[in-house]
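All protein chains of the complex are present and in place, except for one that has been dropped.
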Amino acid sequence: MQGALDRAATAPDRQPLVRLRGISKRFGDVWAVHPLDLDIHEGEFLALLGPSGCGKTTLLRLIGGFLEPSSGHIDIAGRDVTRLGPERRKTNMVFQSYALFPHMTVRQNIGYGLRIAGKPQPEIEAKVNQLIDLVHLGGLADRLPKNLSGGQQQRVALARALAMEPAVLLLDESLAALDLKLRKAMQDELRALHRAIGGTFVFVTHDQGEAMALANRIVVLQDGRIIQDGSPHEIYTAPTTEFVAGFIGEANIFEGERRAGTVALANGTRFSDAGRDGRVVVVVRPDAMALAPAPFGGEAAMTGRIEDVMFLGTHFRVAIRLDSGESVFSHRDAVAPGTDLAVGTRVHVGWQKDGRRVVEAA
Amino acid sequence: MRIIPRTLWSAFGLLSVVFMMSPLVLVVFFSFGNNPQATLPVGGLTVHWYRVLLDNPDFWHALNNSLIVTLSVGALSTVTGTAAAMALARWPMGTANAAMTVLTMPVMLPPLVLALALATAFSAAGLHLSVLTVIPSHLVFTQPFVILIVYAQMVNFDHAVIESARDLGASRPRAFVTVVLPIIRPTIIGAALIAMAISLDDFVITFFTIGGGMTLPTLIWGMLRTAIDPSINALGTLIIVATIGSSAIALHLTRYRG
Partner (left out) sequence: MSAIDRRSSILFAPALVVFAVFFLIPVGFFFVVSFWQLKFYELVPGFSFENYVEVYREYLHAGIFTFSIALIIATLTTVIGFMLAYLIRFRAGRYGPILLFLVMITLFGGYLVKIYAWKTILGTQGILNAGLMALGIIDEPIAWILYSPHAVVLTLVHFLLPFAVLPIYGALRGISDDPLEAARDLGARPLRVLIDIVLPQAMPGITAGFALAFLISAGDYVTPRLVGGTSTFMVGNFIESQFVNRLNAPVGSALSFSVLAACLVTLAGATFLARRLLRPR
């Protein structure tokens, strides 16, 4: 991967590594992926994020060559690969089920692709040993998959794909089967790996927390379409649709209407916001939902009663029932010092202008 | 194999099916044909040969024996086989596999050797050969199939239902009869049908252990050795229908998927 590092350092960031143009996939009458364009740049750690059935796995498999697109074409490293199968593309996939060869040892699994490519035996051995160290599988090299734990199998699958030094590494919800602690550990390892080898990773997940933790670019999909594409911070703070707002992170959502530059919510809150007339949705993250014992100068001024306080280790999560009837959530960070956090306490609830986002309703 | 295009695969599949089924189809076809020699042209359609067959006293004798043997073997091998499968289900996988391999040995032996061994042993023991010696001889190679089929189901059996029944007050035998048996009943019936089909069809072992009597297969053999009796097609058709029929039902019951 040294070559990739050098290239990333010197080459101008213009030509995308992977270009999808007009790519779509149809199964009978169902469009799993509507025609879309996507550019993936070298060095990115990109997440394809969305609920079940949104087309993210289909899209990943289209990039990998396991499916033929119903329309459009795909370029990888400047080469048109649309008609090529996975064996001819410079991509490699880490499968959700790991897909290890049950009759081969760890060493043989990892070295398989190199053997197919006809590399000389000493070179294969050296590379395999290097990878075994990289993914911390030392001592397990001669075991069969059935004698490995889930986490270990996952690392073999990873090493096997990396052995091929792919231009793009594809990960298909590979962490889904691991328990929480192992997942966190693997997430850290993947990020470290990405920093170390500087490759391009594309991974599929339905877990927005995982997407935010791992990726430096998130593409949100819904019903076969790209809804939003940006950095985790952008997606979190500036969701473009109600769906994205609700899907990413926790959100307090208020329905309202905008007329002549003024947004009016059902509970009486009014503030000015430029934009088209019509139904809107106001998104306020819990860490921006302020609580105070007395009125404070915010864009909204609501009152309510604390219903529940949950201690989550790093912060409190406060559930408030507003007098107007809605349920909202707040984090400790947004609570003014001196506020009594007992259940039943009356509080004033509101937000600052930069803590809320107005999104056109679906 | 993407080297082999889809059309070639379809052709191969079709040809294989035709290859496997056509001899049987032809026998059935000719049993209804006017031509005494099983060839074209067929003449007209007739049930004449069936009447000839039914007029043959040997046929009834053979049918009688076949029924006695088949039903007895079916019942007995189901009992011994199911019991053994239950035992195997409790044992660790290695032991169970070893036991199964051992009990399956009679199937791996060439039938002729087994037939001669049985005949020699019976004769040395001074036993008179009849259907009574045929039945246990069949048992030995039908019970492995019953064991295999029932054991496969027992392995997938959710033992929690037995525990649940006992938790609700049922004794072990009661739980077995009221909970386990109804669940595995189709499998057992299927296994019994398979055992019967195998027993019905057996020729070699029956031939050497039956003494003077006849079953349907040995009758066919006799007809083949003597003259060209066209009613042999009718007899063949009956055997085909009986064996394929019972195995088709068995396959459906046991929901066999390979």
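Should a chain be cited, it is by its letter among A and B, assigned in written order, with residues numbered from 1 in that chain.
Going forward, a contact is a pair of C-beta atoms (placed from the backbone, for glycine too) under 8 Å apart; a residue touches a chain by one contact, two chains touch by 3 or more.
Keep in mind that what you see is a predicted model, and the values were worked out from it rather than measured.
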Please identify, in ascending order, the residues of chain A that touch the omitted chain?
-> 64, 66, 85-88, 91-93, 95, 97-105, 108, 112-113, 115-117, 157, 160-161, 164
In chain B, positions touching the absent partner = 1-3, 6, 9, 12-13, 16-17, 19-21, 23-24, 26-27, 30, 37-40, 79-81, 83-84, 86-88, 90-92, 95, 99, 102-103, 105-106, 108-114, 116-122, 124, 136-137, 139-140, 143, 147, 197-198, 201-204, 217, 220-221, 224, 232, 236, 239-240, 243-244, 246-248, 251, 256-258
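In this section, only the chains that are shown with their structure count from here on.
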Approximate Å spacing (C-alpha centroids) for the pair chain A, chain B | 58
